[in-house]
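Shown below is the structure under consideration.
The complex appears here without one of its protein chains, the remainder shown in place.
First chain written, first letter: the chains are A and B, and each begins at residue 1.
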Amino acid sequence: MPAKRITVIVNGEPHAASVEPRLTLVDFLRDVLDLTGTHVGCEHGVCGACSVLFDDLPIRSCLMFAVQADGHRVSTVEGLTEPGGGLSLIQDCFWETHSLQCGYCTPGMLIAAHALLRRNPDPSRQEIRKAISGNLCRCTGYGQIVEAIELAADRLNQRTPSPERDGHDR
Amino acid sequence: MKAAAFDYVRPATLREACGYLADGDGEARIIAGGQSLVPLMAMRLVRPRLLVDINDVAELTGIARDGSEVVVGAATRQADAGRSGIVVDDVPLLALALPFVGHDQTRNRGTVGGSLAHADPSAEIGLVAAALGATMTASDGETDRRIDAADFFQAPMTTTLEPGECLTAVRFPVWPGAGRVGAGFQEVSARDSDFAIVAAAAQLALDRDGVCRRAAVAVANAAPTPVRLLRIEEALIGQRPDNENIERLLPLMDEAIEPSTDLHAGADARRHMARSLTLRAILQAAANAAREP
Partner (left out) sequence: MTDKYRFLGRPRRTKEDRRFIAGSGRYVADIRLPGMAHIALVASPHASARIVSIDTGAALAVDGVRAVLTGAELQQATASMQHGVHLPEILWYPLAAGVVRYAGEWVAAVVADDRYIAEDAAELVAVAYEPLPAVVDPEEAFASTGRLVHPKHGSNVLFHRNFIWGPVEADFAAAAHSLDFRARWGRSSTVPIETFGAVACWDSGDDILDVWASVQMPKYADQIADALRLQGNQVRVHFDVDVGGSYGVKRGLKHAILVGYLARKLGRPVRLIEDRLENMSGGDAHGPDRIFDVSVAFDADGTVRSMKMRALDDCGAYPGRAPLQLGKPVGSIVGPYRIGSVAYEAISVCTNKTAQVAVRGFGQAPTTFAIETAIDRVAGYLGLDRVEVRRRNFIRADQFPYTIPSGTEYDSGDYHAVMRKLTDLANYPALLERRDQIRKAGKLAGVGIAAAMEPGGGNAAFEPLFNPRNDTTLWPESCTVKVDRQGAITALIVTSSAGQGHQTLAATVIGETLGFDPVGIRVIHSDSLSSLPGNSPVASRMAIMLGGAAQKAAEIIRDRAIRIAAHNLGRDPSGVIYADGAVAVTDDPSKRLSWEQIVRICHRQYHLMPPGMEPGLQASYTLQVPKGGAMPGEDGRVQMYPCFSFEAHMALVEIDPGTGKVEIPEYYVAHDCGTVINPLIVRGMMLGGIAHGIGAALYEKFEYDETGQHLSGTFMDYLLPSSLEIPMVKIAEHCTPSPLTSHGQKGAGESGYPGSPAAVASAVNDALAPIGRRVDALPIRLGYLAGMLRTASGAAP
């Protein structure tokens, strides 16, 4: 099939490329742009590892073709990091609470958390669990991920984290 | 899991899109949100030669009140529909159902029309359309046609849309002057946000005395297509929809449904769920109606 010429704004930078129509957006990000932070888990839209922001909203990049992103904006986990490599608030909270083990689902999870906090800077625990329910994690059992997002919300709202959230009921 | 090769166009008008479909000789497929289509393509269970992307067709997007109907453009995102004040006010049943459709990430991309055209028997939007007796509008680029929900869903993954036709909108009836209107939507799935194992939808209009004057009740995934439970609807009229009254009516659904068995639940389990969820949906609708001024 004839290749299509596309331009996609990825993490703020325009990227022009010639792509086969069937190339998925996630394969475009990983294989053409070498942005390997976005991961492939199932390629059928269930696991959420490939989550990215598309025109500022979280979507699954295995369920889109790169041609469909022509003229649109995409942000990946690499785009969450501040210029110079500094971690964003949500990233830092993931580190502080050890919200990850193998790290494979983490970029997608961060995208979901980032999108949630932008839409709702002070989510309830149930809203957090709902917002990340489209992202499967096999390592953590989700507990420390929920704690990280709660910690980030506390910091966004300049609250002292409640002791319950330390999670150390000893 | 890579799709078979295809060509791709992104027309700006419906007429153009339908032209591509007509030229596609049955091998062209519309892609809107792609949330159901792309997995099928990745598994090569569906292999169109031409993908016609309707995301730039402005006339297919939007939500508006039109007389006694709310018109939702086929390419309207599920997330946008869920946030629409018009939907919340005038099609409360749809507003209740949309949070059950997939996840944030899929609703941001998936469309109302895409779900209807895909015709998965477990789909929530199709259930709402069936329950309310919505009307689909379709176009082949030249002529428009209206299809009642009851005629639209033929079988699992099968609608009466003709090859070359594009679903353009769905028109949900609003119940003006019917009294106090309330909706109820209940679903059970293996995991939250999974496909419904069974779902039930109800919308009731109650008079000042709490007596039911109009009812719409349907279940999904209890039959090859969403099923409107007409005998229960009729029997509800003139009744106070309380637990006892509704339970008495539930056996009326038995002949209307024909649940199947799959990995997640057997037919008997689905019958049990269908009764429970229908009861709850009607009670929820009645409670919501009673809250109306």
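Simple rule for what comes next: a residue touches a chain if its C-beta (ideal position, glycine included) is under 8 Å from a C-beta of that chain, and two chains touch if they have at least 3 such contacts.
Please read all numbers here as calculations on a predicted model, not as lab measurements.
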item	value
Of A:55, A:96 or A:122, the residue in touch with the unshown chain	A:96
Per the touch definition above, residue among B:81, B:167 or B:188 touching the missing chain	B:188
Touching residues on chain A - with respect to the absent chain	20, 22-23, 30, 34-44, 46-47, 49, 76-78, 80-81, 85, 87, 91, 94-107, 110, 125, 128-130, 132-146, 167-170
Touching residues (missing chain, whole complex) on chain B	1-2, 4-5, 43-44, 188, 190-195, 197-198, 247, 250, 263-266, 268-273, 275-277, 279-280
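Following the convention adopted for this analysis, only the chains that are shown with their structure count from here on.
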item	value
Between chain B and chain A, distance of the C-alpha-averaged centres to the nearest whole Å	30
Residues of chain B that touch chain A when the two form their complex	1-8, 10, 31, 34-35, 38-39, 41-43, 51, 53, 55, 79, 102-106, 108-109, 192-193
Chain A - residues contacting chain B, complex	1-2, 4, 20-22, 24, 43-45, 48, 51, 54, 57-60, 62-65, 67-68, 70, 112, 115, 130-131, 133-134
